[in-house]
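Dumping the structure here so I can ask a few things about it.
Partial view: only certain chains, each at its native spot in the assembly.
As written, the chain order gives the labels A, B and C, with residue 1 at the start of each chain.
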Amino acid sequence: MSTSKRFLVISRRPPYGSSHARDALDTALTTAVFEQPVSMLFLDDGVYQLLQAQQPAGIQQKNLGATLSALPMYDIDQLYVCDSALRSRGLSLDDCLLPVQLLDGNAIAQLIRNHDVVLSF
Amino acid sequence: MIFSLLVYAAPHSHQGAESAYRFAVACLAQGHSIHRVFFYGDGIHGASALAAPPQDEPNLPARWQALAQAHELDLVVCIAAAVRRGLLDANEARRYEKPGHNLHQGFELSGLGQLAEAAIVSDRMITFGA
Amino acid sequence: MTLHTLNRAPSDTALLTDCLRACSSGDTLLLIEDGVYCALAEQPIAWPAGVNVCALTADVAARGLDSRLASSISQVDDADFVQLCCEHARVISWY
């Protein structure tokens, strides 16, 4: 595995209701451990993963927000959010639990063209 | 009141599986009775004897079994949904000549008629979907 | 009277529309799981008149929405959920 590929993980489901968000996150983390450059893009209800103050103990799940906060420690610092997904939900960057970059539609299409492998959840 | 539950969501994939269990606990705590919990569709995976979730995630099949023992409720898994998805009891394993079986103790495989019967004899039927 | 539960975010517009269309005055709509995102103050939904809308506490807390709910929506716990089932003649799950 001498080659390296640019990975993009797209996460568009809200946390906790289904395992999609967790699976996207685990995929990004594992790919980073393999020393591949990984970006993450949050679309649609996936932006809800970024909300602060998640307390899932009452529904017997692990805190996804806490895991997300750790992404930069795994060198996953290219984090992107669809700005219309955020704005249409009345949210802003201040509501997010870690620093992310806002992208509009053209920039999302551009982001995709800059990656070799795109995995969506 | 007499409740029955329809569980249509699989543990670890959809929250509905855990919501159903929490509802059942609350229901019994208030003194209601549960006639039957019917597992259908992907919900049948909630009756697996082989599930080994991480320590910080609940083992729902084991919890259902304990709840059923303590409160005499009926845990029924749709046999048609289960068999096609690979959840078998000893009888079905023999019938289909499969090398093992994996239905958790305390659950039984039966027909979809048990869902209709549960709805008829219960005051309320609540579905937990995926 | 009917208790409706809804477990998807409002981005599933078709589900929310069907659920609201099926509500009669006097019904209760309980938002559970990802359905609690329908309760956000920032994204107000035009609830049908005469329908009581509430959200399940554990699901609200899990998703960090405690301080974000619309004021018209009350939070209920698991015991209340059971009680609501008793108070209504039937339960429909929208998922």
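Descriptive notes on the structure:
In the analysis below, contacts are C-beta pairs under 8 Å (C-beta built on N, C-alpha and C of every residue); 3 or more make two chains touch, one makes a residue touch a chain.
Because the structure is predicted, anything quoted here is derived from the model rather than measured.
A single copy of each protein chain is placed in view; the full complex in the file contains them as A x2, B x2, C x2.
By our rule, only the chains that are shown with their structure count from here on.
Ranking A-C and A-B by contacting C-beta pairs places A-C first.
Mean C-alpha positions place chain A and chain C at a centre distance of 27 Å.
One simple way to say how far apart two chains are is to compare their mean CA positions; for chain A and chain B this gives 34 Å.
Multi-chain contact residues, meaning those touching two or more other chains, occur in chain C at positions 7, 33-34, 58.
Residue positions of chain A touching 2 or more other chains: 16-18, 59, 61. Residue ranges of chain B in contact with chain C, taken from their complex: 1, 3, 8, 15-16, 19, 22-23, 25-27, 29-30, 32, 123-130. Residues of chain C touching chain B in their complex: 5, 7, 32-34, 58, 78-79, 81-83, 85-86, 90-91, 93, 95. Residue ranges on chain A touching chain C, taken from their complex, read 14-18, 44-45, 48, 51-56, 58-59, 61, 65, 88-91.
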